[in-house]
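Right, I'll just put the structure down here and ask away after.
Every protein chain of the complex appears in place save one, which is left out.
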Amino acid sequence: MANFGGHAIPGSFFLLFGFWLTVKYILFHNWRKSHPKVRHILPPIFKRLNYAEGGLQVFASFVGIMVEQFVVDGPHAHLYNKESKSWVKLMNWQHSSMYLFFGISGIAMLLRTSSKLVPARIDRAALSLALFVEGFLFYFHVHARPPLDAHIHSLLLFPVFAGSVSLMLEVFVRDNILLELFGACLFILQGSWFYQIGFVLYPLSGPEWDLNEHGNIMFVTMCFCWHLAVALFLVAGTSFIVGFTLTRLSDRRGDIEIGMRNTLSKTNSEKALLEESEEE
Amino acid sequence: MANFGGHAIPGSFFLLFGFWLTVKYILFHNWRKSHPKVRHILPPIFKRLNYAEGGLQVFASFVGIMVEQFVVDGPHAHLYNKESKSWVKLMNWQHSSMYLFFGISGIAMLLRTSSKLVPARIDRAALSLALFVEGFLFYFHVHARPPLDAHIHSLLLFPVFAGSVSLMLEVFVRDNILLELFGACLFILQGSWFYQIGFVLYPLSGPEWDLNEHGNIMFVTMCFCWHLAVALFLVAGTSFIVGFTLTRLSDRRGDIEIGMRNTLSKTNSEKALLEESEEE
Amino acid sequence: MANFGGHAIPGSFFLLFGFWLTVKYILFHNWRKSHPKVRHILPPIFKRLNYAEGGLQVFASFVGIMVEQFVVDGPHAHLYNKESKSWVKLMNWQHSSMYLFFGISGIAMLLRTSSKLVPARIDRAALSLALFVEGFLFYFHVHARPPLDAHIHSLLLFPVFAGSVSLMLEVFVRDNILLELFGACLFILQGSWFYQIGFVLYPLSGPEWDLNEHGNIMFVTMCFCWHLAVALFLVAGTSFIVGFTLTRLSDRRGDIEIGMRNTLSKTNSEKALLEESEEE
Partner (left out) sequence: MANFGGHAIPGSFFLLFGFWLTVKYILFHNWRKSHPKVRHILPPIFKRLNYAEGGLQVFASFVGIMVEQFVVDGPHAHLYNKESKSWVKLMNWQHSSMYLFFGISGIAMLLRTSSKLVPARIDRAALSLALFVEGFLFYFHVHARPPLDAHIHSLLLFPVFAGSVSLMLEVFVRDNILLELFGACLFILQGSWFYQIGFVLYPLSGPEWDLNEHGNIMFVTMCFCWHLAVALFLVAGTSFIVGFTLTRLSDRRGDIEIGMRNTLSKTNSEKALLEESEEE
């Protein structure tokens, strides 16, 4: 939808998703570190988190498709117009197709959480594919636009394809917290960049941007790097807050399970020390 | 062969090959999971499947080459025409070259199934190479065509090169069912896309497509994603049916071997549980 | 800053950084080889080296940003000029953004050296990202220049992006001395190439270069390879000198710790022999 809202809605979705992934990955990472022995049997709470994530993805995609189809100026599920011999609102159809693949990745998440026969990591693979399709469709619908418009949209391809690659890597490289947080960071970057696109193409206030001036293109390119820096900062901050809260909680509560965990985490903190110094 | 049949024949071949790979990979995966101890000594039936696959590849490639050479308007094995100082039917020669490499991959499959001295995985490497050559030749023979024709053919390069890469990865990453099924999915996508090309360039009914209209190009791009979604669905469905049938059969039959397998698969299903939750 | 100094300063920085990394990696490698058992607990001296490296990175980046902003003809922290409706000194702003990310990588180094909760290897990831951003901004600000100028700047992208990739690999491949030294070599290459750019665009003596002559472009391309050869030689030489000095020192000193190390290194040199012949 060619207006500010049409960029703010997916932007917010990706921002929230990025934060959500950061929190989730830190929770899982903390569990793996504090339960080295039984690390692979997760408490049901984590399973429920995955159900919620998958379910929300499916729901959001469904809503997205419906909106794209049945907004006032939408195609209303008509694909080809025989009279005018032309396709109906291909832009909305393309957006629907993008949502479709995020829905598929939600289904994949639900399936593999519910059944142990579904190959593990299929959720990452499906999400990676969804990002690839998003980038693939964007790539082919940016051309024949004014320079700044084309450039600002093509910059969006960086977080999209980088996210696709990083999620694909997660299929092969397991439990690498750096990789997981980088993926989350790319979602936040994508989200904030959607907002930036909205602000540039449909400014809420102030003058229109000159879509052909080279200076604007140079600024936007640099601005993209600032968004990246902010995204890194947000992921780092969130991780710190979540990690800090977790240690606080585990210190507060004093039951046996936790007592056990502490001993575990002590032995583990020594291991962490080794790992850490291993890096020198 | 520049007609609908010329695209439907390779299309059907790739579709069938994709389904075949899906079934085969699920069978092998199931065997590996239900026989964790002896997973690497396969029952002769699997060896025979590989012989059949290799033999059929060789046979199909040979037929393909013969057809390309000796159709009525074919080069009949003439490469250069001295009178007209020009090459004879290079298109047919290029198709023959593509088939040649699929034949080579068939031979590689036969060799490595028959002799233990042939390095393992050579069949995957050869198939990956065959796909690369196919994409390589396509890449150089799409240019100087009307936009839609060039675009729809260049979209074919995605499943071709992606398949080549994914098969190359299988040489290094072993027994990764996700990767194997993704490769199969790409063969199905390639097959269905061959049909799509046929329908667009040589419509069986209805009006000709305008090969220069931008709307058609946008639609075809999106249509490619729908083909991908369908291919994913077909692979998932086939895997489910095969897996479901296998569990049924193993429950039905009650001989010792199976009894043993059940106990194995039970202990194994627990391991599967771990693996599965490991993903959280 | 468009003058010789503006290229010589970052050049010197990268040259020194490359040499520093070479020395550091050889020291760590030597420690790992001579203390196979306790290889992962490093003596505090190494920790201090990392603190120094991180601190210097942060300091240098801060100075760089300040200089770019407050030089006589700098933007003085003004981004947009309302009167002239134009951006102020975007070039300086872009350079500041590049320094910013090297500063972030310095902070990452400090954090992960000080706390064992920060994921290991985050310093490599951050440095890789800093190089990517540098290349990303360079890539978009070379166009619309005379051929030789554009070409000599785009050649800079090779060491920048190759360095980014090689550092990214270090996140996944651990303790691979070849990879580490290659990364260092690319920093040296980048540094010396900055000097080359300065010499070509702002010759200290002699005639100006013809920025449009094809011969100059061909020569510069070849010259880049010579820089690579020299960088390889410098890294090899430095490694040899450091390694040689280390063995000398360890032979000289005769205290127990060293005696112990010698026995260790003897058993280890046999292992090294195996590793070495393993390569045949």
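We just call them A, B and C in the order they show up, numbering each chain from 1.
Just so it is clear, a residue touches a chain if its C-beta (ideal position, glycine included) is under 8 Å from a C-beta of that chain, and two chains touch if they have at least 3 such contacts.
Everything numeric in this text was worked out from a predicted model, so none of it was measured.
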Exercise. Among the chains in view, which touch the chain not shown?
Worked result: B, C
Seminar exercise, completed: Full-complex touch with the removed chain, picking from B:Phe59, B:Trp87 or B:Phe233, is B:Trp87
Exercise. Of the residues listed, B:Phe28, B:Phe62 or B:Trp226, which one is in contact with the missing chain?
Worked result: B:Phe28
Problem set entry | Candidates C:Arg48, C:His78 or C:His214 - the one touching the absent chain | C:His214
Problem set entry | Residues of chain C (touch criterion as defined above) contacting the omitted chain | 173, 176-179, 181-182, 214-219, 221-222, 225-226, 228-229, 232, 243, 269, 272-280
Exercise. Of the residues in chain B, which ones touch the absent chain?
Worked result: 28, 39-42, 46-47, 50, 86-87, 90, 93-94, 97, 100-101, 104, 112, 116-123, 125, 129, 133, 136-137, 140-141, 144, 171-172, 174
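The working rule: only the chains that are shown with their structure count from here on.
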Exercise. What's the fewest number of moves from chain B to chain C, given that each move must go to a chain touching the current one?
Worked result: 2
Problem set entry | Turning angle required so that chain A lies on chain B, C-alpha fit (0 to 180°, nearest 5) | 90
For this session: With chain centres taken as the means of their Cα atoms, state the distance from chain B to chain C in Å.
Result: 44
Seminar exercise, completed: dist(centroid_CA(chain A), centroid_CA(chain C)) in Å evaluates to 31
